[in-house]
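Note that one protein chain is taken out, while the other chains of the complex remain in position.
First chain written, first letter: the chains are A and B, and each begins at residue 1.
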Amino acid sequence: MRAALALALAAGLLGAGQARPPAVVRVAAAADLKFALDEIAVRLSRRDPPIRVDATYGSSGSMHAQLRQRAPFDVYLSADIGYPRDLVARGIGSSRDLFTYATGRLVVWVPAGSTLPIERDGVRALEGARRIAIANPRHAPYGRAAEAVLRSAGLWAHVRPRLVMAENVAQAAQFGQSGAADAAIIARSLAVNPALRAGRLLDVDPGTHPPVIQGGLILPWTGSRAAAETFRDYLLSAEGRDLLAEYGFGPAGD
Amino acid sequence: MDWIAVGVTLKLAALTTAALAAIGLPLAYWLATTRRAWRPLVDAAVAVPLLLPPTVLGFYLLMSTGPDTLAGRVYARVAGGTLPFSFAGVWLASVLYNLPFAVRPFAAGFAAIDRRLLEAARCLGASPVRTFATVVLPLSWPAVLAGLVLAFAHTVGEFGVVLMVGGNIPGVTRTIALAIYDDVQALDYGAAHEASALLLVFAVCVLALTYTLQRRTPAV
Partner (left out) sequence: MLQVDFEFRYDRSGAATAAAPQTAPGVVCRWQDPAAEPRVTVLLGASGSGKTTVLRCLAGLERPQRGRIQFGGHVWFDASTGVHVPPHRRNVGVLFQDYALFPHLSVARNIAFGASEMSRTAAARRLEELIDVFRLRGLETRLPRALSGGQQQRVALARAVFRRPQLLLLDEPLSALDRPTRDEVREDLRLLIHELAIPAYLVSHDRVDALTLADRTIVLDDGRVVQAGPTQEVFDHPATAAAARLVGIDTILLGRITAVRDGLARIQVEGRDVWAEAPADAGHEAALCIRAEDVALARHEVIDSSAMNRWRAVVRSEAREGPFVRVALDCGFHLSALVTRDAWQRLGLKPGDEAWAVAKAASIRSLPRG
């Protein structure tokens, strides 16, 4: 009994000597940030003092709806700066805490064995696809961009009945990868995932859709403002920008 | 394997089952023994979640307990924080959604008891509470247990309500079902397989237990 007490005391003292538990930043993140943000989280946890990033992913629009209901997140990373701007306009958050962190890029993705000639015909090759997965344009910025791309190629009316609308762009990627759809128009940042590397990519010409300006907001009710600001600063730092570029994002302000 | 999500799930299921025992047993007893004319209305109200898509319940809960509503403001004053996207909010949603899965088996068990036994107990001086504890419960425990087990298992499998009301916040409202959804979206099929297999085994065990219980009848 006494030995156990001594052990507990020692453990307690040891613990006190170590660094305090890491500050936590809760991020409501757009789905296209999945893999990039995971990497950022790893890097931030190795810092001194460490920061733990808890991310929840979803379409930017559904995140926006939750934040209007004061969902308890610290930082909002949207794929479309329009959403955080709307929050500020509604009195949620200040424009000082608004920032742009990247420009989104689109790709057309097909499985390796697909017969669709995207390398030869570009986007127009999708005319022959049986089912095309995109994020739902109603609440996902990448979905709206995908729609714009299809309209530019003059295919929208033609392929519309064959579209599979995913809840967010990550689910669109999953539909493509699992074979539920023959092709998917998704974020370039998702195509880096090993599971999707076994496929063929076509970069979409940014001129064929309105720019995907990815913006964020530090939420006014955050309980860890210092950590949230550190997180934002990292995203905007040189290291952060390089990382995002690695994951297929264009630079902010592009 | 996301053990944190498993922990959240078990905590939610346990607390939901406890709340359903506290609310559901008296409610079911009333339903089984009352002769008031408006009993069918209450019966129907309890059964509504069986027919509603979980998203409907989630939607209405979000709208009625958000920070701008009366309920939301009261909760904020008392507990500090919002009901949506909190564990408490998901717990509330879960209790409402699972009400029929507990109350209906309870009520069926109570109703199967010969009414004369209850009357005999009353005539022997037992208050309604004592009658419930000493006559009704001992004679209907398999049904009560089946209801509790069913409610627990159904909570473990909840998805739509938790997603709409909970916000999928790790460690707080991300249950194992939501974690599987996330894993699939992240193309992490290995993790999805693991968690799904666990839930499948759990479901089979629960069903086996429930059917065994239902075949057992107390001494009659």
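The rule is simple: a contact is a pair of C-beta atoms (placed from the backbone, for glycine too) under 8 Å apart; a residue touches a chain by one contact, two chains touch by 3 or more.
Predicted, not measured: the structure shown is a model, and the values here were computed from it.
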Item to complete: Mind giving the shown chains that are in contact with the missing chain?
Response: B
Worksheet, complete the sentence: Checked against the full complex, the residue among B:63, B:79 or B:120 that touches the missing chain is B:120
Fill in: Selected residue (touches chain absent from view) among B:62, B:135 or B:199
B:135
Worksheet item: What residues on chain B make contact with the chain left out of this view?
Response: 37, 114, 116-117, 119-127, 130, 134-135, 138-139, 218-220
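The rule we apply is simple: only the chains that are shown with their structure count from here on.
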Worksheet item: Using the average of all C-alpha atoms in each chain as its centre, how far is it in Å between chain A and chain B?
Response: 35
Fill in: Contact footprint of chain A on chain B as seen in their complex
62, 66-67, 81-82, 84-86, 167-171, 174, 182, 184-187, 189
Practice prompt. Enumerate the contact residues on chain A facing chain B in the complex.
Written response: 26, 31, 34, 54-58, 66, 69-73, 168, 170-171, 173-174, 177, 193, 195-196
